[in-house]
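First the structure, in the form of structure tokens, and then the observations on it.
All protein chains of the complex are present and in place, except for one that has been dropped.
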Amino acid sequence: MNFSSDNVTGVCPEIAAAVNGANKGPAMPYGADDATSNVETAIKKLFQCEADVFLLSTGTAANVLALSVLCPPYGSIYCHPKAHIEIDECGGPEFYTGGAKLVLLPDRAGKISANDLAEALKNEHGDIHHVKPAVVSLTQTGETGAVYSIDEIKAITDIAHKHNMKVHMDGARFANAVVALGCSAAETSCKAGVDILSFGASKNGAFAAEAVVIFTPGLAKDFAYRRKRGGHLFSKMRFLAAQFEAYLKDDLWLKTARHANDCMDTLAQGLSEIEDVEVLLPPDANMLFARLPNRMITDLRAKGFAFYDWPGEDRSTIRLVTAFNTNKEDCVSFAREVREISKLHYEDP
Amino acid sequence: MNFSSDNVTGVCPEIAAAVNGANKGPAMPYGADDATSNVETAIKKLFQCEADVFLLSTGTAANVLALSVLCPPYGSIYCHPKAHIEIDECGGPEFYTGGAKLVLLPDRAGKISANDLAEALKNEHGDIHHVKPAVVSLTQTGETGAVYSIDEIKAITDIAHKHNMKVHMDGARFANAVVALGCSAAETSCKAGVDILSFGASKNGAFAAEAVVIFTPGLAKDFAYRRKRGGHLFSKMRFLAAQFEAYLKDDLWLKTARHANDCMDTLAQGLSEIEDVEVLLPPDANMLFARLPNRMITDLRAKGFAFYDWPGEDRSTIRLVTAFNTNKEDCVSFAREVREISKLHYEDP
Amino acid sequence: MNFSSDNVTGVCPEIAAAVNGANKGPAMPYGADDATSNVETAIKKLFQCEADVFLLSTGTAANVLALSVLCPPYGSIYCHPKAHIEIDECGGPEFYTGGAKLVLLPDRAGKISANDLAEALKNEHGDIHHVKPAVVSLTQTGETGAVYSIDEIKAITDIAHKHNMKVHMDGARFANAVVALGCSAAETSCKAGVDILSFGASKNGAFAAEAVVIFTPGLAKDFAYRRKRGGHLFSKMRFLAAQFEAYLKDDLWLKTARHANDCMDTLAQGLSEIEDVEVLLPPDANMLFARLPNRMITDLRAKGFAFYDWPGEDRSTIRLVTAFNTNKEDCVSFAREVREISKLHYEDP
Partner (left out) sequence: MNFSSDNVTGVCPEIAAAVNGANKGPAMPYGADDATSNVETAIKKLFQCEADVFLLSTGTAANVLALSVLCPPYGSIYCHPKAHIEIDECGGPEFYTGGAKLVLLPDRAGKISANDLAEALKNEHGDIHHVKPAVVSLTQTGETGAVYSIDEIKAITDIAHKHNMKVHMDGARFANAVVALGCSAAETSCKAGVDILSFGASKNGAFAAEAVVIFTPGLAKDFAYRRKRGGHLFSKMRFLAAQFEAYLKDDLWLKTARHANDCMDTLAQGLSEIEDVEVLLPPDANMLFARLPNRMITDLRAKGFAFYDWPGEDRSTIRLVTAFNTNKEDCVSFAREVREISKLHYEDP
């Protein structure tokens, strides 16, 4: 009954088993082992192209290192006002790029838009008094649960490339977006013009495993040096690799994400029929924001449900996140409780 | 039969079991879980003082973050020419400090000396044209296997503090040093004047777990921000904590280190009686450097032994490292093979 | 007839003479000369307190170095969306602070407001996932010509200090603000709660001279190191000092600024009576933004007047800046020309 985040969960059994399985005999360190090599092959196959692949253990590390090879110190990175790189990485992008600037585009239902990007770039003429537009970063699935359509991504990458900018995709919840779109991994990333992807597994059942997938050739060597000096090169790399091997094997990553998305559907449908509950954005993937009367929130907490909230005067915003191991019954019962509490409030105001 | 490094090993069973055990139910992320809190308590108890504790996953991350809170961008860090922070972190200290400078003291049998430090500091008068001496970093166990005595550490920390400098200890192999000295963890660190310790577990049986232990009050908040923006704050922190809980429980960390040191004793004694083999430094802990004729090295590799070497013309330097899971029989047989090869060479030159 | 900027001007005769006068005999380098010492004394006297003073040659250097001693790498700096530090220093603040973040407050008639600052800080609770609010930077005179009243400054510094933040004032046009307010230098800076001031002279008649005045004790040593490594410590410092000596002598700096402000008054009064010309903000000091029909702009250029513009479809925004050596007749004739052009357009549409 914990909808706080997909990072309060433990680890998917298949992934835990793989890590245990990798604990046999010696293996060359720092990625010179077989498992790492196998994962690189598997990821290239998944994206159907000659990518460079780097394993990491946190999503922030993946994002900031990806940005560090795309953006010079005097460059700028265009992103959503709620982007993880802007809000939740304590200035990591600024640190890893040597002092680049994040420029915030307007929020359009949890996404950035190609039009706003084009508008913002209109007045940039390479004047050296300003930072130089270098990167667009978009989050798929977005921080408020929205999923970009393939066309929306293409429109953004087109404009970026026209301005000699590169495109980074923060895919901490990439799996949930791929499931939501019903497309291939490549279609919503490299084939849509993304240059570099933070491909997350940690929120979708791994211990701590992320892969930076570099589609644009020529950035790998630079990345390797930067990963090392960032303190992100694991000696016993096989244990990161084992997580990803299991993650990709037999499409485990899509199964776990599908389960999370399905749970969210149940939750969303349950909530949508209830008076007094305002679902703020269509929950495209595994995350939902809703506004509720504070009394209801108190009651739900009392029933044992856990979630984050942003308190307001009479009504507050809550966030619900489902994960690979969410119990679907919990979703049903959450919706039921909300409904009953809602009735109570109305019958006895 | 692999003496390459203590990072080619897998994971100690007790630690693997603890990680599996931690994979139950939800837990608050980012260190707000119980396991992390327990580890902090255990480490304070171990060092018998009110330290601040931060869990990390790589030794480089521990070192560079530790240095970043001790050294201003315009400062300098005095260390050994072979220090990991100088040679093996790809400029990580320079990156995390915002451009500090590493100043190299002379190699004295694998260590730095208080005298050399005092001498080097004599001509520093706070001239703003130079970087400002801010930190001394020493490695316990050192990169070539030497262990500092408690008095040697005290002499160095005394001089450092007299010059308003702080002392960092790189303890990637701290356990092996504590075992070698037969002292307590506190005696060779905080009680000897060390301000901040990188307390390693990865090389001694963990998956990927290090703790930065801050003895000097007032640095914790700064460290927390820097860890986050460095991309080193784990969401599922309980799995780092679980490793450390098992590591410290029933002195597992000392048992594993003792085994490694014992294996090295066996190896060293075996080698010391053999003509043509020059052991370069007394192997205080679990690492040994020796110079051998190249023919012997070729023969040993053919027998299936693995180790790193630094090739020379007729003779080369090899490095042997033992670990928590080294088979003592392998040590005996390695020494035996060396002896037999040596005889062969002498009988049939 | 050039209203482009106060940096297209040459140098005030008194300052040029002082620099020539300083070119006599040897003088100790790097600020150990008498002139530098004299300037420090004069500036302390001007601000009626024990400030630390550092001479520099560009306004950007003054701003970024000032911010670098106030803001940690993981900190944030609140400022106006058009602040020079945000728009015109190519990421210098991010560079010098080691990657801090600039947070933009709403534009309130060319200024930031205490209310908006308080609102923005409400949700900051020291969460290490976010950058830490560390500095408020305000520009006096602002980039669009607005001057903060003393009360407005006090309201902002009060809130900043309540949140343990420091206050930086970008005073590239400080003189023009002091003249506009008719107050003392101290009243609109240190006495109003400003911690550190970029005190500009370059735009008001010097070759290239700025002083960073640090009112908050304890930051001087750090500043000295950072100035040196930034490449901003002049060897022949006496020539920077000579500029400032002349600048302050007999209140030259106020006379030059008063002239510039007076010229602007003339310009503004002239323009205010003209149909078709929209003065966008009250020109508090020596800068004015106005919106004019494009035809008028073309005609004014043809008459030989120089100024910057931001082109629009039918009407465009122009910026007029007056300086220490603006010919007041030019202001009169500019206004006259505008009036005549305006009539023409109306009579013959």
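All chains are identified by letter, namely A, B and C, in their written order; residue positions are counted from 1 within each chain.
Everything that follows uses one rule, which is that a residue touches a chain if its C-beta (ideal position, glycine included) is under 8 Å from a C-beta of that chain, and two chains touch if they have at least 3 such contacts.
On a predicted model such as this, the values are computed, not experimentally measured, just so you know.
Asks: By the document's own contact criterion, which visible chains does the hidden chain reach in the full complex?
Replies: When the full complex is considered, the omitted chain touches A, B, C.
Asks: Touch as defined at the start, partner being the missing chain; which of A:3, A:47 or A:74 qualifies?
Replies: Missing-chain contact among the listed residues: A:74.
Asks: In the complete assembly, which of C:184, C:235, C:272 or C:298 touches the absent chain?
Replies: In the complete complex, the chain left out is touched by residue C:235.
Asks: Touching the hidden chain in the complete assembly: which of B:128, B:219, B:233 or B:341 does that?
Replies: Counting the whole complex, the residue in contact with the absent chain is B:128.
Asks: Name, in rising order, the residues on chain A that touch the hidden chain in the full complex.
Replies: Considering the whole complex, chain A reaches the absent chain at 30, 72-74, 98-99, 128-129, 132, 222, 224-229, 233.
Asks: Where does chain B touch the missing chain, residue by residue?
Replies: Where chain B meets the chain not shown: residues 73-74, 76, 87-91, 94-95, 97-102, 128-131.
Asks: Since one chain isn't shown, list which residues of chain C touch it in the complete complex.
Replies: Chain C touches the missing chain through residues 2, 4-5, 7-11, 16, 19-20, 22-29, 56-65, 89-92, 95-96, 202-203, 207-208, 225, 228-236, 239, 306.
Keep this in mind: only the chains that are shown with their structure count from here on.
Asks: Mapping chain-to-chain touches, which pattern fits: line, ring, star, complete or other?
Replies: Basically all the chains touch each other, so complete.
Asks: Which rotation angle, from 0 to 180°, best lines up the CA atoms of chain B with chain C, given as a multiple of 5?
Replies: To map chain B onto chain C, rotate by about 180 degrees.
Asks: Taking each chain's centre as the mean of its CA atoms, which one is farthest from the centre of chain B?
Replies: C
Asks: Please list the single chain whose C-alpha centre lies closest to the global protein C-alpha centre.
Replies: A
Asks: Just how far, in Å, is the C-alpha centre of chain C from the one of chain A?
Replies: The mean C-alpha positions of chain A and chain C differ by 42 Å.
Asks: CA centre of chain B versus CA centre of chain C: separation in Å?
Replies: So the centroids are 52 Å from each other.
Asks: Chain A to chain B: how many Å between their CA centres?
Replies: Centre-to-centre distance between chain A and chain B: 35 Å.
Asks: At which residue positions does chain C touch at least two other chains?
Replies: Within chain C, the residues that touch at least two other chains are 73-74, 98-99, 128-129.
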